[in-house]
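Okay, structure first, notes after.
Moving on to chain A:
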Amino acid sequence: MALELFTEGDPIADTKAPTDVPIGERWSERKFRGRLVNPANRRKLHVIVVGTGLAGGSAAATLAEAGYKVTSFWYQDSPRRAHSVAAQGGINAAKNYRNDGDSVHRLFYDTVKGGDFRSRENNVHRLAEISTNIIDQCVAQGVPFAREYGGLLDNRSFGGAQVSRTFYARGQTGQQLLYGAYQALERQMGLGNVEQHARTEMLDLIVVDGKARGIVARNLVTGEVTTHMADAVVLATGGYGNVFYLSTNAKGSNATAIWRAHKRGALLANPCYTQIHPTCIPTSGDYQSKLTLMSESLRNDGRVWVPKERGDDRDPRQIPEDERDYYLERKYPAFGNLVPRDIASRQAKNVCDEGRGVGPGGLGVYLDFDEAMQRLGRKAIEAKYGNLFDMYARITGEDPYEVPMRIFPAVHYTMGGLWVDYDLQSTIPGLFVIGEANFSDHGANRLGASALMQGLADGYFVLPNTITDYLAAGPFPKVAEDDPAVVEARQAVVAQSEKLLSINGTRTVASFHRELGRLVWDYCGMERSEESLRKALDRIPEIRKEFWTNVKVSGEQGTFNQNLEHAGRVADFIELAELMCIDALHRNESCGGHFRVESQTEEGEALRDDENYAYVAAWEWTPEGEPPVLHKEDLNYEYVHLAQRSYK
Partner candidate 1 sequence: MNLTLRVWRQPHPTAKGKMVTYKVSDVSPDMSFLEMLDVLNEQLILSGDDPVAFDHDCREGICGSCGLMINGYAHGPEQTTTCQLHMRSFKDGDEIDIEPWRSGGFPLIKDLVVDRSAFDRIIASGGFISAPTGTAPEAHATPVPKKDSDAAFDAATCIGCGACVAACPNGSAMLFTAAKVSHLGLLPQGQPERDARVIKMVAQQDAEDFGGCSNIGECSAVCPKGISMETISRLNHDLLGALRANAVPAS
Partner candidate 2 sequence: MAISGILMVLFLVAHAIGNLHVFQGAESFNEYSEWLREFGEPALPHRTLLTLIEIGLLVSVVAHMWSAFSLWRQAKRARPVAYVTKKRVQQSYASRTLRWGGVIILLFIIWHLLDMTFGAVNPDGTDSTPYDRLVASFENPFITAFYVLALVLLGMHLRHGIFSAAQTLGQTNKRRERLLNITATTFATGLIALYLVTPVAVALDFVN
């Protein structure tokens, strides 16, 4: 145990879910018990929403519709560009339109199990209940979901479920859902109900008398640092996968908003839970700036293999059948190429670590459609996967109909995030966190098509109903611009920028980001061991030190300065990476996306330790030099039985 790396504080618990009634009634009971705000008073209550993705966009629109005064912030030029736009596959809902036995309870159960029993039952159940309203809402807004010839909505099935409950809009579900929320938000903006701050980055949280009362933000166009006050602050700033430098996240996705809130006192939960997706297009060189996901459905017909010999760099078509290792089929005869995401990812890493990887840098494995093509014919493959093959060809310049595709796992989603209670309120009163930015519903592993569901559930239905209980006590006394807390926060932001600009060292921000990412990927990626994590924990402080003494950031503070933006984000990633490694090291079990080599079954499956680790690890920030404090929230399972996952 790495005791010197952290200390343990008091346990915490969610106090908001009414556990005295059955689980199916808790959400309505909570809404009933929470205080309401009279419509006439809502105009006087001011809420800041940071982020315009599925979570933030839907929340801001809904709060404005309800009559609150809303101020919205985002770093891109348009709210429609939030990274939710990139989600491809679909969104789950327990509609049971297929009459295949789906139900709220089944979605609840699948999600808890999929999360490897590390999520909170109450939250997940509410999510499953709300899922059906989301589809209704989106259809009413004009989201063009796929339909059948009869005019009804189509469904597909997704990993981790035996029912068809995934709604989709071709391969662009996230885009279409986001545009629905965006249009609702623009409508409110047009009506003058939402004040907007495009290209504005939140750089700090303002806490006055223990309550979240505002934010410090930098206008990315003018460089001006401004403060904004409100009665409550909502963070919907997405995930932090970019701590790995290479991920499927957008280049601008960052941890800054949640990290700075964390430094202001909000606990950060389960930072080490990251999800790695097995079928991404591999890197082609050191200049690679991001990774692109390809639908997992490819594994239905593609066969995964690598050469048996290390360093065999022949053209794959020249490698005879008996010199190929179809390692998934070999190791998992029952599931073969269709083992779950985490297993497929890990095995790919293993063969690459053995030096048998293919393509540039030996980081890739083949996904071969040759056999499927002979069996089904090229036409059938084109019909099924044509668009994916085209995308692959455009990015790699190789024709996947001719040469086997190369794939490699990539970081895709972060289950960890700011700790919130049932009301989605963080440990700082008045600070609410929704979407991927919070830790709430997915436990140690998120099922496909569940992040979109959670983002919209939080934004459309949960937050607007729970925040009223907090706002009912408002409006809170006005905070003056010259309040010491405001001045201090503002100055801290300006000082940091000035510091970054003054170092004038010899390394670019990007080079630090690449180095950090590589380190976290190698030592706190698909597989973690005590040894690797300790290595990372030795190295990260050195990187941090070098960053703060040798980085070169160009330009000035009071201008449009993308390099400075990046520098601030990387500074936060470095600190976050350290906490991730500590979290991963302290959790001496494997669960979901967190795989500790020390804790596996004989077959190499993740081995949980429910006895010791059935809790949420919520971390408290401490000033540099002092170890962070761990607060545990025990997870109790009343409705779902703990069981070991098995895919043999």
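In this text, contacts are C-beta pairs under 8 Å (C-beta built on N, C-alpha and C of every residue); 3 or more make two chains touch, one makes a residue touch a chain; residues count from 1.
Selection criteria: all candidates are chains of the complex that A comes from, given by their letters.
Given the structure is predicted, the values throughout are model-derived calculations rather than measurements.
Of the candidates listed (1 or 2), only one touches chain A in this complex, namely 1. Residue ranges on chain A touching candidate 1, taken from their complex, read 58, 61-62, 65, 76-81, 83, 85-86, 95, 97, 133, 135-142, 144-153, 169-170, 172, 175-176, 179, 182-184, 186-187, 189-190, 198, 221, 248, 250-252, 284-285, 287-290, 292-293, 394-397, 460-461, 464, 506, 508, 510-511, 552-555, 559-560, 562-563.
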